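What you see is the complex with one protein chain gone and the rest in place.
Then we have chain A:
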């Protein structure tokens, strides 16, 4: 009896040891070639580099992260099909991408208890218990202010700006974007807040996520007499829009979503982007602090020379991967180890959380069991472009109130 107990104990020990060395399967769904590829590529690189860096430093409790970057070309059905593959691989967490696919997967990841760290910051994903929205999203996490909060910050800035400029009548605000889950996500929430702030809401103008000739849209923009235009698409089509509108002579104040502008796009858009303001969700490549030094180290995973400048999307990706990593660290100490439910639990353990070594890079974030708005602090940057002289500087920081009725909106 004693012998067999001992033997079984030995087997148990051996199996847990083998278990400890097993890699942790993680999913990574990215858009490299689809409509949002222009920002999807650097973001995917950021996730991949961060996970490789984590692996090179010993992974999570001695276990490496096993992942394969999969391009789904921004097509929801392909992401859904790939999700089934990931289920087979028994992934414990997924680093995902777009709003359409993330929102489509909400109930699936909840059922399969897989934390889903999306690059979609749709406000619909912030209500884990379904308190004030139709659909609960208990297993969805993202790093950064939600699209709705980002747009609300821009509205606050616009209201101030309008006052400063001495505008007498109501400022006119217009939402521009594709008829697609991502640009649509903040539309109603932001419009309601703009109304609250005393802005007049014009009919939204639709322009495709795929870059094209948008002169027709620019003409309607010009005709509408809008003062503030919120651009909800990603940078590729934003550049095309700014260029088209420059030709047509439409000159409202452009305000971009977090994916709507970045350093490289400023260069591409040229003077058409002069004066544009947009949301930035983390430190920028030009910043110098200890945290950014770590990001530069991580960047060397795919760019050993360290010369390639990375856009803000890359840096937010690093933050997303590191929040996941630290949650896994905490989960590995829990009974049951690194599992989906444990990672979810671990996400709630810290307050004003910044991953170790990334101070000054990621905004301090707090996730709660009933509130998945990690941060509601929004940085607004403004571009100054003159010839080849390109600058961007922080002009405004908003702290959007955490209203309960805004959960999941």
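Convention: a contact is a pair of C-beta atoms (placed from the backbone, for glycine too) under 8 Å apart; a residue touches a chain by one contact, two chains touch by 3 or more; residues count from 1.
Please note the rule applied: contacts and distances are computed from a predicted model.
One chain of the complex is hidden; its UniProt record names it "ABC transporter permease", one of "RNA polymerase sigma factor", "Putative tricarboxylic transport membrane protein", "diguanylate cyclase" or "ABC transporter permease". The hidden chain makes contact, of the residues A:107, A:129, A:224 or A:384, with A:107. Only one residue from A:85, A:351, A:368 or A:403 touches the chain missing from this view: A:85.
Only one of A:184, A:274 or A:299 touches the chain withheld from this view, namely A:184. By the touch rule set out above, chain A reaches the unshown chain at residues 32-33, 69, 71, 73, 75-77, 80-81, 84-85, 88, 100, 103-105, 107-108, 179-181, 184.
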